[in-house]
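With one protein chain held back, the other chains of the complex are shown just where they sit.
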Amino acid sequence: MVATSHDVMPDIELYQPTDEANALALANTLGSDGWLLAGGQDTFGWLKDRNKAPGAMIELTQIDAWKGIRETADGVEIGAVTTLTEIANNPIIRERYGVLAQAAGVVASPQIRNVGTLGGNLNQDARCWYYRRGLDCYRAGGNICYADSPEGLNREHAIFGASRCVAVSPSDTAPTLVALDATMVIASQNGTRTMSAQDFFIGPDRDIRSMTALDDGEILTAVRLPAAWANAEFYFEKVADRNVWDFALTSVAAVMKVSGGTIEDARIACGAVECVPRRLEAVENAIRGQQRSDELGARAGELAVEGARPLNYNNFKVPLMANLVARAVRG
Amino acid sequence: MNPKVTRRRFIKGVVASGAAATTTGMWYAANGQDRPGGAVERLIRINVNGQMRSVDVAPQETLASTLRYKLGLTGTKLGCNRGECGACTVVVDDVATYACSVLTHSMKNARIETVEGLESPNGDLHPVQQAFVEELSPQCGYCTPGQVMAAVALLRENPNPTREEARHAMSGNICRCGSYDSYLDGVMRAVQLG
Partner (left out) sequence: MAYMHIGKDFVPPDVPGKVTGRIKYAEDYTREGMVYSRLLTSPIPHARVLDIDASEALAMDGVFGILTADDVYPDGEPQSTGLKILTNEPTLVGEPILALAAIDEKTAETAISRINVTFERLPFVLDPLDSLAEGGANAYPGDQNTFVFRQGFATEKWTEDQVASFRAGNEPTAEAQQTWSLGDLEAGFAASEFVYETTFTTAGYPHHSMEPRSAMAYWEDGKLYLHGTSQSLTALADGMAPIIGVPKEDIVFINAATGGGFGQRARANSIPSMAIPAKLSQKINRPVMMRITREEEFTIGGARQGFQGWIKAGFKPDGVMSACDLYIISDNGGKGGGGDASSAADCIDVLYQPDALRFRGTSIGSNTAHRGAQRGPGQNQIAPIIAPILDKAADALGISRLEIRKINAPRNGDVAGPRQTPFTSAYVPESLDMATRQFDWEGRQARRRQRNGSKVIGLGLGQGYHNAGRSGMDGIVTMGTDGRLKIHNGVGNLGTYSYASTSRAAAEVLKMPWENCDILNVRTDNHLPITSPQDGSNSIFTNTRTMFGAATDMLNKMKEIAATDLGGDPADYDVSNERVHQIADESIGYTYAEVAQRATELGGKFTGEADLPEELAEWTQISVSRLAGSAFMGVYHDPRHEGNPPGFTVTCCEIELDLETGKYEILDMVTIAESGTIVHPQGMENQLVGGAVWGIGLSGYERHLYDPQNGLPASTGYWQSKVPTYLDTPVKIGTGWVDLPDPENPVGARGIGEPSMGAVSAALTAAITDALDGHHFATAPITADMIINHLAGTEENAAPLAQNNFRG
């Protein structure tokens, strides 16, 4: 049985590399014993509770190469340890990729956005309270899910894609990156690889202990936003209980090319309904070439929630998700 | 790998220079001996309220702990120690920051301002403090230092906010007494006191 709150961190070593090579070497050497520390806003609670016990932290925020917002030949590259506040306020992001600026601007609270980074927001761990409390659930290496049980408290949990674990993707920015078809830049001592945002987030069926495709020794260093979706028609909405600090009950990010009211192309993703941002390809296909209207929105909403499997306390997410998708589509 | 900083000896003893230095410094167990070199040293200097302070800081120590327990700056409050309340808000390089949720070691090159550092040398209150007094913004007062610091950071970035802008900028600070209205009255008055 877990004890209640500790609120005192044990001894943990800290490394503060100032260049990429050093950071990657540390990540490689320390492996799973090295906790990648960006803004730390999702770190210290784990450590104070002593529910995660890494031997060392590798701070990534002193590496200038991984900070800032740069224009590239094919769009914009955002360093992974750029703060959410900087992203929310950056003129380029606001002008061309407003959907991300909007999402970054509603993460948690101002102070958390001031320190919290894009990479941290994307890599944050599941918010399922059973898991956070240090219970021996699947995600923590055990063989039970407390949330997906006859009595489990699962109002905030998944309505899609459950596989032993029913925690949802908690990130506000992740659905926008999936919608924007962003590319994730991942570095390790073996070099750099890239993958789509959609592939970056992984469900419990692939790895129940991790919410991203990062391997030990790998670091997310940047996110690239393609020029193809710059200045598109955007819609972002996050519905949460409270308007500060809360994680989404459901969110929607839509990126559309609209001409004369006709949707020429679209990418839509929802947050907090699945362990990964849920890309709505069926909806995208259904609305492509269609005129935006209330009817189209309603149809898109219905299509979006097809196959949803709500739990005891999250039936509401089905109409909520349908409504949000409808709002995004109808214009 | 060529660490820029070499690990020196394990620093023992109390090197805190604050009035509230405690005996805790002696009780850290050495650890991480089998890990790579380059880990942080314990003795660091940080800039707090315009003064360079030498402090013995554990690697995992939060800024709030250092301020409160090493430097005696107890104006910074711990309401939740989780980044969920804002009572520990300080200003780091002009940016409102939860002191409970950053490491002191991350602050080595930063300018840290706490509520204790706002008054002018002649003892005059900062306009935000003065305005909060005049509007009776605080109730129980426990969140007040955090509210003050959030307002100070806001007015540096935006000296003339609307009430709506102020409300958003202050929104990372819980007031359980529910004095939000009075704090916003205070922020708007501080704009006038400038």
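First chain written, first letter: the chains are A and B, and each begins at residue 1.
We take it that a contact is a pair of C-beta atoms (placed from the backbone, for glycine too) under 8 Å apart; a residue touches a chain by one contact, two chains touch by 3 or more.
Here the structure is a predicted model, which means the values were calculated and not measured.
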item	value
Residue of B:39, B:57, B:78 or B:107 touching the missing chain in the full complex	B:78
Sole contact to the chain not displayed, among B:40, B:71, B:87 or B:153	B:87
Omitted-chain contact residue, chosen from A:15, A:130 or A:236	A:130
Touching the absent chain when the full complex is considered, from B:91, B:148 or B:191	B:148
Touch list for chain B against the chain that is not drawn	20, 22-24, 26-27, 68, 72-82, 84-85, 87, 114-116, 118-119, 125, 128-129, 132-133, 135-145, 148, 163-164, 167-168, 170-171, 173-182, 184
For chain A, the residues touching the chain missing from this view	1-11, 50, 129-130, 133, 135, 146, 149, 151-153, 155, 237, 239, 241-246, 249, 312-316, 318-320, 323-324, 326-327
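Note that only the chains that are shown with their structure count from here on.
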item	value
Centre distance in Å when chain A and chain B are each reduced to the mean of their C-alpha atoms	29
Interface residues, chain B side, partner chain A - complex	1-5, 28-29, 31-32, 35-36, 38-40, 58-62, 81-84, 86, 89, 95-98, 100-103, 105-106, 150, 168-169, 171-172
Chain A residues touching chain B - in the complex, by the definition given at the top	7, 9-18, 21-22, 25-26, 29-30, 33, 37, 40-41, 44-45, 47-48, 55-57, 59, 61, 85, 108-112, 114-115, 243-245
